[in-house]
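Note that one protein chain of the assembly has been removed; the remaining protein chains are unaltered in position.
A and B are the chain letters, set down in written order, and residue numbers restart from 1 in every chain.
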Amino acid sequence: MSTPRPWAGIGDALARVGAHGLFLLQILAALPASLRHYRETVRQIWFTGAMSLVIIMTCGLFVGMVLGLQLYYVLSIFGGTAALGTVVSLSLYRELGPVVTALLFAGRAGTSITAEIGLMRATDQLAAMEMMAVDPLAYVAAPRFIAGVVAMPLLACVFNALGIFGAHLVGVSWLGLDNGTFWSNMTSSVDVWKDVVNGVWKSVVFGAVVALIAVFQGYTTAPTSEGVAYATTRTVVFSSIVVLAVDFVMTAFLM
Amino acid sequence: MAQRRSYQIGSGLFILLGFAALAYLATQTTSIANFSQGPSYLLKARFTNVGQLKLRAPVKIAGVRIGSVESIEVDPQRLDAKVTLSVDRRFRDIPDDSSAAIFTSGLLGDQYIGIQPGGSPDMFKDGDEFVLTQSSMQLEDLIGKFLVNGSPASKPAANDEPAAQAQPASPPKKS
Partner (left out) sequence: MPGPEPIAEPTRDVLVQVRGLRTVLGRKTIFDGIELDIPRGKVTAVMGPSGCGKTTLLRHLTGQRAADAGSIRIDGAEVTRLSRQALFDLRERIGYLFQNSALLTDYDVFENVAFPLRQHLKLPEEIVRNIVLTKLEAVGLRGAAGLMPAELSGGMMRRVALARAIIRDPMLILYDEPFVGLDPIALNQVLRLIRTLNDTLGVTSVLVAHEFSAVARVADLVYLLAGGKIVAHGPPQQLREDPSPWTRQFFGGEADGPVPFQYPARDYATDLGFAQVAR
């Protein structure tokens, strides 16, 4: 706290990235063992995935409707409102679907993962598992990680579908765009592999990122109420930053 | 135990819903939706310039989609673009003096091939080639024409004039 040392900050950040990387390796090493606890994984898919559906669907609908309104306005300047379906679907599939879903997922499921594991740490439940010769990495960490990786792309697809529906609602039912034009322009310019599947890959990676950060923060939290509170906050902050950074890298180099 | 079962069923439903959404997006909102399910036949057309025409771009008559672009390749001898169109079998009765043109949907939209029906009593057969085609309108060419008053880019009138003139007054015989 004496003099500001910029290098210390960079060192801390590097150490943090390294710690996450090591933890990822540990989780991957525990994956075979966690197959025995597949029930736990299924339960986590329910808690992280299915329980996030409501917020994902609502937000998807509204994002689609807003996109419909805004892009209709922009396109009408160029006389290109026919391209509304194309523009909405491309921006959803390639960018907004994966990213917004990941941010919502971090807030909805990531925080609860962190808080839950953090409390398990604080109340010695993780230590108790270790003493019962059950590896908490395989029983607690890995199932939540897998659940995140599985749930995120599915949620993103649901988000996209609702988004298209919302844009259609606004563009066609409300603003009077021709239904056939909306769809035929979309179907002629959206590519399954380049747009839909690439978006799915993005959200798989985002799922891994958010779940890893959430599990790591919970697993390494200070065993106090304050520690759990900070860890939960860090989950949201770190996930958001890393998701957007990874998004840029993936968009620049893969798509 | 019963509790565990309900988790499993719930998770299963969630996964199903997710995949249903993915399947919907992949098949109904992308070019996959354009793959004509029924049988189709092929037509050929040559263009001096295809512009931004892409594979699987729609082929339309009167604005309605009847097929898609199957392949685009350069003819090594004539150095023009040979485009193969796959047209739905249901639209077999296209007069063989019809013309094909590359249009842009809207100002910013994608390019597609529009077919202007002719008046010949004979119909196209599988593998036939359009005699009358009109290339994609290039913004640069238009500007160039406007400035230089049309020396470089206007060789055969039938191939480069706007749509209004592509409509032939007297249908030329097929070669």
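FYI, a residue touches a chain if its C-beta (ideal position, glycine included) is under 8 Å from a C-beta of that chain, and two chains touch if they have at least 3 such contacts.
Because the structure is predicted, anything quoted here is derived from the model rather than measured.
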Omitted chain - touching chains that are shown: A
Selected residue (touches chain absent from view) among A:Val54, A:Ala128 or A:Val237: A:Ala128
Where the unshown chain meets chain A, residue by residue: 119-120, 123-125, 127-135, 139
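Throughout what follows, only the chains that are shown with their structure count from here on.
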CA centroid of chain A to CA centroid of chain B, Å: 38
Complex contact set, residues of chain A against chain B: 39, 42-43, 45-46, 49-50, 53, 75, 78-83, 85-86, 89, 93, 150-151, 153-155, 157-158, 160-161, 164, 183-192, 195-197, 200
Interface residues, chain B side, partner chain A - complex: 4, 7-8, 10-11, 13-15, 17-19, 21-22, 24-26, 28-34, 56-58, 65, 105-110, 112
